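The other protein chains are all here in position, but one chain of the complex has been omitted.
As written, the chain order gives the labels A and B, with residue 1 at the start of each chain.
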Amino acid sequence: MELLVVNILNFVFATATLALVVLGLAIIFGMLGVMNMAHGEFVMLGAYGALVVQNAGLHFLFAIPFVLLLCIIVGWFIEWSIIRHLYRRPFDTLLATWGLAILLRKGIEAIFGRDYKSIDQTLPGTVQLMGVDYPAYRLVLIGLIALFFLSIFLWYRKSNTGARIKAMVTNPALASAVGIDTRHLARLTFIFGVCTAGLAGVALAPMVRIDPFMGLDYLLSSFFVLVVGGLGSLEGLLTGASVIAGTDVTVSALISKTGGYIAVLTLSILFLWLRPNGLFSSR
Amino acid sequence: MAYFRAASIPFAVVIGLLFVPFIWDTFVAYQLGLYLLYGMVAQGIALCWGRTGFLPLGQALFFGIGAYVSGAALTQFGDNWLLLIPAFLVAVALPALLACGVGLLVFNRQVGSGPFFSLITLALSILGFQLANSWSTVTGGFNGMTGIPGLPGIDSYEHLYYVILAALLFGSLLLLYLQRAPFGQLLSAIAGNEDRLQFFGFHTGLLKAMAFGVSAGLAGLAGAIYAPHQGIVTPQAVGFLLSAEFVIWTAVGGRNSLMGPVMGAVLIGFLASGLRDTFQYWEVVVALVFIVVVLRFPGGLAQLAERIVPSRHRRTAIQARQRTHTIAGTKTQPETNLKFDHVGLKIGPVTILDNLALDITSKGIHCIIGPNGAGKTSTFNVLSGKLPITSGQISWAGQRLSGMRVDQVAQLGISRKLQVPSVFAALSIDQNIDIALWAGRLRRRDYFSMQPFAWQTELLGDLETRFDFLHNGHAPAGVLSLGQRQMLDFSMTYLGEASLILLDEPCAGLSSAETVEMIEAIAQINQLTGACAIIIEHDMQVVERLSDHVLVMHQGTLLASGTMANIRNNAAVQAVYGGGTK
Partner (left out) sequence: MGTDLLEVWELRGGYGDITVIEGFSASLRVGEVVFITGRNGTGKSTLVKLIAGQLTPSGGQLRFNGQDLLLVPQHKRLSLGIGYAPQEAVVFDGLSVEENLTLHYDNRELSRYDALFDAFPRLPERLKQNAGTLSGGEKKILSFCRAMAEDTKLVILDEPTEGVQPENIAHMAHAIDHARSLGRSLIVVEQNLSLVEQTADRAFLLDNGRCIYTADANQNLRSDIAQRLKL
């Protein structure tokens, strides 16, 4: 019984954090059509941001405004210098962001070195829940992520922003003609995506090993989620995250970490083959 | 002949490279050998990326597999060539087959070359890295497979360099040949307009998988030589870092060029070995250069070089093609029998086709008319396999079409022209015509033969006299006017001499003079080929001049069919149509 509860909590936790990580990629890819290969590196940036805050002797919570500011600046600069030239050239954005990913990795490596870093847990201790002790930080994180998603969902349903972003991407000329400031909107969308990735990095920082190559895993698992869940809906994102996280957690526990990776990868290839638009597709 | 002229470039490069050990020393040659091996892998990437338009991001996987297989064979079999040669073949074939398989799975339903494929290859390379790390009994784990002996009788420092040159020459000539053959031209067409190519009956997923397989085989070959060259193979050889560098070298060298990627690998290789230790931010600089190349110089160094030294073979391309080999025009025609049996199509909650039932059993021209949104184009979409039907059955000449891919339907002799003229803009008019002529005619071995370029048919001759601009064969199709593109597309639709022709508003966007020309062409060409043609048309005048059999669609069903006079007097038609002529 206790084992079951722990496993369920682990599954919920893995799904929630994965969903948070995916969100930025889903926004940038699903809405702007930009396959952001540097997505994982933005998560990494968030984690290193938390590290900088810790090294400065400040409380962990200061990492949130710090990383947000960092992401806004970096996101703005990247959109301005690279991305805005490449909307509607999906292939080139993939390449340019791939180059960007390498750049960020190498840059971080040059500054912080190649070795692992870690962040102290700010909310140590456990909470008694349904007969098991579960780390408090994880529970708080699950709650915060759920709240975050709920507010995004409500806002998105009420506002026209989603439709405007999609309109801007599918037909920028017409979007301008109906009065949408496409440049401005695209930039904000990109920066928003980068910020969620950075925040995900902060949230995960106390629980993972921080190194210059950590981003790649996040990029790929996010991508797997999009393959399974499809683009364009929050339900799809959450379902995809739970399928990928569930498969990974289960197979990793039963066989090995590599086994979990193989299972997830195989699942994704099968999805591309059999259901190329994912479980939930806007088409 | 053009092939040999083009082949002079890799020959010249390799002959020049022969002198390297004498001009510098064997150590430089040894280092250069490694970069040339990397360059071979980059050449394969250029085939996929520059030529076909999809980007493999995990090419090191195949390089590493080749290296591990070769390393294991050399360690186990020592100097027994009888065992080594099959092992080397495996080192090439295994990656090639693996890539083909993955390509088929991923490309099967994905039209276009979105990022999915790239990410899957990246994920595979990371998987390869993890397996190489953990499967230590075979791979030696983290420390790698060490102490690999050199090729028997060939000193790794002195003579292996020449083996590498031979492999480079072989790979380059092979790639050059493949690119010049129909296979390569079809790959270019995929990069241009994959959808359209499928309507000509080409299984684009297979073609892409084959291109990917060739690139992986080449990577395997380079890896197989890498193992004796380095004497050690570590998991890094399959990892994503090397994969990323392959892509960078390809981009910087020039993805559209044959020898450019080799140039990129060699240049960056030497710069890196000189600068890596002294200049900490070297790799940051490389990444920056890569981004700039992607943004500003998509053709890489090769393009820059070409700007300085204009290429010679551009001149030869200007001559219009001589087509000397006349092939049989009409093939055996199947019986004309198209049957829609209560076909339904729903997209989301919307019913597009509602129990559509129609039969067409005679040759000649049939016109579909109907108000906007009646489901006319959707009828073509389900017929040609573009959209899956949700209920009912479609058959042509007794063959059920449901569940077939677009290219499989086209292979049955069904040719379709889209409403928007879709020609391969980057290819020449001649090359566009080639592809249309090959539709349904290209047998497996023809993909790699140069003869199909000389194919000529009676129909083509007729079309060339009718549309004068077709003589201008060297011009890229992209410079044609809308009307000319419409006519080229029309010609291409008929050139495969399919037995069922689907034309979606062939006169859209044409001026009145051009419309008259087009109507005449449709009537006469269709008469000549004896095909059954179905035409979607809005303009009643066009319909009246072309056809005596009119089908009226409304809200996804067939409202009436018969002669124009019948249709005009049909009360149901009058009720919904309210139309006359424009």
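Criterion: a residue touches a chain if its C-beta (ideal position, glycine included) is under 8 Å from a C-beta of that chain, and two chains touch if they have at least 3 such contacts.
This one's a predicted model, so the numbers in the text were calculated from it and none came from an experiment.
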Shown chains in contact with the undisplayed one are A, B
Where B:Arg321, B:His538 or B:Arg568 are the choices, the one touching the absent chain is B:His538
Answer key for A:Thr182, A:Thr196 or A:Ser222 versus the chain not shown reads A:Thr182
Given A:Ile8, A:Leu58 or A:Leu174, the residue that touches the chain left out of view is A:Leu174
Missing-chain contact among B:Ser136, B:Thr465, B:Ser481 or B:Gln524 belongs to B:Ser481
Missing-chain contacts on chain B, rising order, are 347-350, 352, 371-374, 376-377, 419, 481-483, 505, 508-511, 514, 538, 577-582
For chain A, residues touching the missing partner are 160, 163-164, 166-167, 169-171, 173-182, 282-283
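One rule holds for everything that comes next: only the chains that are shown with their structure count from here on.
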Chain-centre distance (mean CA atoms) for chain A and chain B, in whole Å, is 33
The chain A residues in contact with chain B across the complex are 29, 35, 82, 85-86, 90-92, 94-96, 98-100, 102-103, 106-107, 109-110, 216, 219-220, 223-224, 227, 256-258, 261-262, 265, 268-269, 272-273, 276
In the complex, the residues of chain B that touch chain A are 53, 55, 57, 102, 105-106, 108-110, 113-116, 118-120, 122-124, 126-127, 130-131, 134, 240, 244, 247-248, 251, 280-281, 283-284, 286-288, 290-291, 294-295, 298
